[in-house]
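Here it is, the structure, as structure tokens.
Excluded from the complex is one protein chain; the other protein chains are retained at their positions.
Chains here go by letter, A and B, matching the order in which they are written, and residues are numbered from 1 within each.
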Amino acid sequence: MNDIPQQLVNGLTNGSLYALIAVGYTVVYGIVQLINFAHGEVFMIGAFGALSTWFLLFRDNTSVWVLPVMIAGAIAASVATAVIMERIAYRPLRHAPRLAPLITAIGISVFLQEFVRLFYGTIPGFPSAKSKIPFPAIDGVTGSPFHLGSVVIQRPALFTMGALLVCGLFLGWFINKTKQGRAMQAVSQDPDTARLMGIDVDRIIVIAFALGAALAAIAGVAQGLQNNNIDFKMGFMAGLKAFTAAVLGGIGNIQGAVVGGLTLGVAEALATVFVTGAWKDVFAFGLLILVLVFRPQGLLGARVVDRA
Amino acid sequence: MSTTVDRADGANSPDSSAPAPAPRATGKGVPLAYAGSGLMTASALMSWCYDPDVLGDLTLYGNPAPVQLTMLVLGLLGLVLAMSAKGPLRRLGAGLDTSRGAFRLGLGAVAYMALTLAAITAQAGGLVNADPGAWVALVGSLVLVVAGRLGVSRPSRNIGAMRAKGWVEILVLVALVAIALLLVADGLTLRDPWAFVLLLLGVGAAAAGLAGANAFTWLGVTASYHSRVLTLAAFVAAFAFPLTQNGSDANMSIATQVIIFSATALGLNIVVGLAGLLDLGYIAFLGAGAYVGAILSGSAFATIDWQPPFLVTVIIGALFSALLGLIIGSPTLRVSGDYLAIVTLAFGEIFRLAMFNLDGNNGPKITNGPNGIPAIPELNFFGFDFGVTHHLFGIPITRFSNYYLLLLCVIALIIVIFSNLNNSRIGRGWVAIREDEKAADAMGVNVFGLKLLAFAGGAFLAGLAGTIKAHHDVSVTPDQYQFLESAFLLAAVVLGGMGTVGGVLLGAVVLKLLPEKLRFFSEYRLLIFGLLLVLMMRFRPEGLVASKRRKLEFHEDDEHLADKVQTIHLEEKTS
Partner (left out) sequence: MSTAVAHDTGAPDAPSGRDVLLEARGVVMRFGGLTAVDDVDLTVREGEIVGLIGPNGAGKTTFFNCLTGLYKPTEGEVRLSGTVLPPKPGRVVRAGMSRTFQNIRLFANMTALENVMVGRYCRTKAGAFDSILRTPRFRREEAQTRERAQELLDYVGLGRSTELLARNMPYGDQRRLEIARALATDPKVLLLDEPTAGMNPQETADAERLIFKIRDSGLAVVVIEHDMRFIFNLCDRVLCLVRGKTLIEGTPGEVQSDPRVIEAYIGTGDGTEPDDPDDIDAKIEAQVEAREAREGGRG
């Protein structure tokens, strides 16, 4: 039981990652009531975007100033993917029976995974993505861990938690203080009235997709730093976990996604302590099913508008 | 018969707003169509290539190879269309959109010839090896395209209402089934991927032409008239298939895999197609059955030392699977739709991980973890050993044929369950739930019970198939039952047509057969079916073989479609 504090740190680290991805599910769901199943792949593409940026611009340079550029590359790749998929796949189906966008989402998810697996390596100078690709170890954010008593804190873990903190603050500011953020809230409460008030609903939906994608991209970089490698399959499990986190916090509720992510991370870590690591994922999904059955509105309740 | 039919004709071709039945096949299209299809037909009797090693021997005059025979068939189809537009088959032409048919047939034939020329270029080393015949065929196809564009045919009668004598219709249907059997048998024997793709393309071109001419509307109505005959013919053909293989196991092994896949897809179709619930963990139910089958098989690696008769194992496997289905379906009481899809997905992962972990280290030793349970003995049904070759009238029935025939019986069972449920009070309840869940509830439809029934029933059938699959595969491992397989099944259902038997069979056969026959395809298989899901949802969500109701549901705003379906429905009811 001595490793409980250590597991808590690990849990918070994973939880931060889940939270960053979960925001994307929740923002999109809050506005178009669509589970963007392919969001996990947007996260994966973020990681590959960062890696590609590094290959193209820096190659062998691991000094810390490279990192912001890599993050920018990640965000660019993820946002582009998300916006394109919204435009060509989801938008035409906005009034179709709900089965249609869901099936489309699965199609996109499989397609993106395979696309990266098959074609990433065909770009000159890039390694094949059919197996894991090493992720550059950036100075400062990787390397020797910090020690806090008996607890070991890896540097990438700090990066992940820091990223969540910064993104959380940014989100709070964006949603409440900017014009787009407030329009987003309006659309999620009542799309028809929002449209009548002159809000361009299509644009807000695109912004929601982009916002989620940007956060997922940052999570992708964080994941790469933590694991030292990335692969085309990384989005599936992470996406599923993040969705669990979003449901746990109450889907549609942005604070909920963060709380849900951290809760799930910690719960998983504790499961590792008390049961065994092999059943960690089973535990997480079991939790998802239980929450959906007994408290479908999540821990923090559904979106704020429901309190009308 | 008269008034409604006229109204619907307007619906068939939206551009014809003229009240009086306009003259059919106007303009210069018809002579061109004769010319084009004539050239296509004639080209089949000419030499296409100097090199006798390309695509079977294409060098002979008057002795068409299979690749040329396909073109011959396309040419003859073109002639039939031309003759229906103006000529001896005018009566047939009254209901056909001949120019659209000719246009699409022509396009298909052009694609066919383009690929043939590409094959000649690739295999014989250059386009110079193409003989005049190939060019004649290409020109003929192009002429047919132009003919189709020029002519504007306006069908004056509703083709769904055109009836031939009963025995003629049955003959047509039986002939089609026989052709399908021959095509599959022929396709499986093709070793050359070019030839295989060409065959597919040829079939696609013929289908495009017939669909363009509205012939499939007639076929659909006729098939529903004689559905029993059709089903019987299809099954006779399917049962006859092993007899055509002459004891060779190469194709039977593929055919057996196709049929396992089809059976599972049909089970999934009850959940997705009838009840309208998205089940993304369906493969786990197949897996549950397979594991039960393996553990109770008496394999040296089985963890339970009990080997009941196989029939008992089947029932245990199916019931165990159904129980899992009940558990997974139970959230439907509180959540529905999208959430449920994720619950099933999570369940599928839980299943795979659990099978992985029940290895004796991380949990009780039940499944041997990633190693799975190998060395599952062959099935033995009352002394009938599935592992050895038997003889029927002197024709050898091999190991795979044994399993094939057994699985065919399973498919028959699933089809009976599927269609009988669909045409019953329960089926109506499912439709009502899909249409408007709240109204269905308010009208006393037991929404929760019916959803649960779909889940448990679908799981039951998958579990049943799984127990047989375990013996067929000889070993069971967790990675056979991962999410992508569920998505693959879903793709078959979506491609073929949600809620239809024929469609899903078609989808399953196509999706499973292609990767087996084409190395190229098997590498890109997942990429292609991911794309397929997206494209189908965008452009034809009801699938290749559409169920009328599903089509209406996916096109809520399409008034023309509603009128058209209405007319055909009335036709079916009145005659």
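One rule holds for everything that comes next: a contact is a pair of C-beta atoms (placed from the backbone, for glycine too) under 8 Å apart; a residue touches a chain by one contact, two chains touch by 3 or more.
Computed from a predicted model, the values in this text were never measured in an experiment.
Check A:R98, A:K132, A:R182 or A:K233 against the missing chain and you find that the one touching it is A:R98. Among B:D97, B:D131, B:D338 or B:D359, the one in contact with the hidden chain is B:D338.
Contact with the chain not shown here comes from a single listed residue; of B:V54, B:V67, B:A215 or B:L278, that residue is B:L278.
In the full complex, chain B contacts the hidden chain through residues 276-278, 335-340, 416-417, 420-421, 424-429, 431-447, 453, 457, 549, 552-553, 556, 562-563, 565-566, 569-570, 573.
Note that only the chains that are shown with their structure count from here on.
Taking each chain's centre as the average of its CA atoms, chain A and chain B sit 37 Å apart.
Looking at the complex, you find that chain A touches chain B at residues 33-35, 89, 92-93, 95-104, 106-115, 118, 236, 240, 243-244, 247, 276, 278-279, 281-282, 285-286, 288-289, 292-294, 296.
Considering their complex, residues 272, 276, 278, 280, 328, 330-331, 333-335, 337-339, 341-343, 345-347, 349-350, 353-354, 356-357, 361-363, 483-484, 487, 490-491, 494, 523-524, 526-527, 529-534, 536-538, 541, 553-554, 556 of chain B touch chain A.
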